[in-house]
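What you see is the complex with one protein chain gone and the rest in place.
== chain A ==
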Amino acid sequence: MLQIQHQTPPEINRIRQLICRAGDEGADTFKKDLQKIVDVLGEYYQQNKQEVKDAMIQSFIQCAKLLPLKSGIYATILALLSTKQITQSLTDQIILGLLEHLPQIAQEETPILGQTILKFLSELMNVGLLNTVSFVECLYDLEGGAENEQSPFYLQILLTTIPHAMIKAMEKNQIEFKNIIQNVEVLMTKRKTEDRLFHLWQSIRNFLNNQEKDAHTQIFQQFLKTSYPRPYLLFPDEMTQVRQLRRGFKIPIVKRTQIWRPQQILVLNDEIRSQNNNKTDIQIEITRQWIYETIDLFKTNRQQIVFQFQLYQNCIKLSPSQEAQFRQTLIFTLLNMVIEVIPRKDQLSTAFYSGLLIHLSQRNSDNIKEWNETIEQFIDLMPQNNILIIEQLSDCLSHYFCNSNFKLNWDKFFGKYNPDETDSINNYLVIMIFRKLFLLVSVDKITDLVPKNIIDWYNQLQDITKPLDIEQISLAEKINSYLQQKLNGIEMLEQLKLITNPNPDIVIQTFLECLLQCISKSITHLNVLSKRYLSFLLQPNIIKPEKLGEIMLQTIFRMWNHSVFHLKVYLKEFLNLEVISNLQIINWLSDIIKQKSDNFKIYNVLIAINDVFRKQTKLDQVQDCTYENVKEINTILSKMIEQEQDIIIQSSLENIQLQILIAFKSTNGSQSEKLLKEIKSTQIKQIIMSF
């Protein structure tokens, strides 16, 4: 890995820094900085020291691979260096080095490596270092790979390369390039999903169609305007002196078995798009692809990811409307990633996105009003049929609001609540956002910052920090006194046995209710008391485990159906303690839905179960993860999905089904293959196989 280290000779470190940080100084001195880098690197190359040359080659290779914003910058530097005869072999070796990395593409789980390498190679073609004919042959290679693979891995690489290569390719090799476009058209018509590939393809197709109509290349000129991604535009005279390499190369296409799924784009931000023409803007799609790449490449370091976005904004001289478009694309892309609820292997947490959104907004404090308005626009366009989307979005927004100094257009959010529509999805959204917000920040701290009507409305809702009341009051009083005495499990059992009651289950149930009341005081109470008491209940001859699990789940629902937070926490805790099992949870869910409980209570339970099952994918021990159990769970869920009329509940059930199957796959791969064969839906199989 390219690292600046103290043991390394200073000149090597300097070379690495120069190349890595090329263009970081900003747009004002950009041309001068590039020229300086070229001069310095040229001088180093002239020293003819092998380690210096190797450092230069490796630096270019690593940076070209990992810094997609700078592909054009590196191509320009190499083009300028090539005009100095002495460095001609440098580009040769860099390309060879990159080609050696190409077989690695097939081993990757995502196409990012392929995308960035091909983008760089297309920029080398744009500056004249690479032969157009041989580059177009590469596109044929990718197209061949795309035809033969089930998932759109190579297709993604091909589509993301086309925008960067198309102008030169159309200019120098129009017939072959048009042939490729026609073949891609065929490949894309076979795909039916509207994901990021679909929108990228639409924008490419529209651009090319318009370009044909507009022979004077006005659109081309607009597309080529910004110099930071294409700095070779700043050196027109020098580019005529670039010596082209007569090298041909091939993209090695290897048959892959791993499935890759492109991200969904559920909410579009293209202002050009209209219902009639269905056009998309290519610049938006290119920006969107770059945002995906940057997040993936820099996600381990928040400072760097924020720096990259600032670099884009500072160095690409955007007009006010372009700036607005970039801001909208950025926010919409981030929020689209938040609301992508169908499981993905590379899905990051809502805390990642909300944290990133906050840090980025803090660096755009001059435009914070526009920033917030864009978020409001997104919410207005959000799909209205999925409560898991509401859960993810409310996570993100509640955290964002906490860090916004509360200078928000409250009417925009709270205005969605309609007291006359008790079950509406908008009402659920508003309740979720404010419940989470007022969990993250105490209401009494912000009474001056939030409108009074919202505070009053919130105070009327069921308090999510308190459970509902216990039914058997006198029995509860007795049990509570034992709990206050801090009896251990055995002592408690002895006391409970002494209680005479015609229905022994009522004693256990009341005990559990009292226990749930106690453990609701804090997370620590939960940890201590549940271990102290629940473990003794699991002993044989006290109560059958199935019965205990059933009573436990019924009690949790009765007392906490208004609080997603507590449902999640208790389900997870009791699963870990093996008081309840996944199968019992699904049966319990089925009963709740059959009983036609209030919709919002059902939604709370669905969200909690989805969350708990999702987190099981990363745990070492998955409860009751046997083939028979999971098969039974799958059968029950499939039946529920089939019978369910409400699409909101149905979509959540489908997600829960996916989560448990994915959890099973990650812990018992061979058995899960057996189960997958019995699943009819191709889409479900594809999703599970992508993990």
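We adopt the following convention: a residue touches a chain if its C-beta (ideal position, glycine included) is under 8 Å from a C-beta of that chain, and two chains touch if they have at least 3 such contacts; residues count from 1.
We take it that contacts and distances are computed from a predicted model.
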The complex lacks one chain in this depiction; which UniProt name from "Aminomethyltransferase", "Leucine-rich repeat-containing protein 58", "Nuclear cap-binding protein subunit 2" or "S1 motif domain-containing protein" does that chain carry? "Nuclear cap-binding protein subunit 2"
Contacting the left-out chain in the complete assembly, out of A:Q241, A:S349, A:N385 or A:S681: A:S349
Can you tell me which of A:E43, A:D420 or A:D444 touches the chain that was removed from the display? A:D444
One chain is left out of this view; which of A:H525, A:K631 or A:K685 touches it in the full complex? A:H525
With the full complex in mind, choose from A:I12, A:I73, A:L98 or A:I112 the residue touching the hidden chain. A:I112
Among A:F153, A:F249, A:F298 or A:Y603, single out the residue that touches the unshown chain. A:F298
Touching the left-out chain: which of A:L67, A:L80 or A:I425? A:L67
Tell me which stretches of chain A touch the chain missing from the display. 1-4, 13, 17, 20, 62-63, 66-67, 104, 107-110, 112-113, 296-298, 300-305, 348-352, 354-356, 358-359, 395, 399, 402-403, 405-406, 436, 439-442, 444-449, 465, 486, 521-525, 527-529, 565, 568-569, 572, 615, 617-619
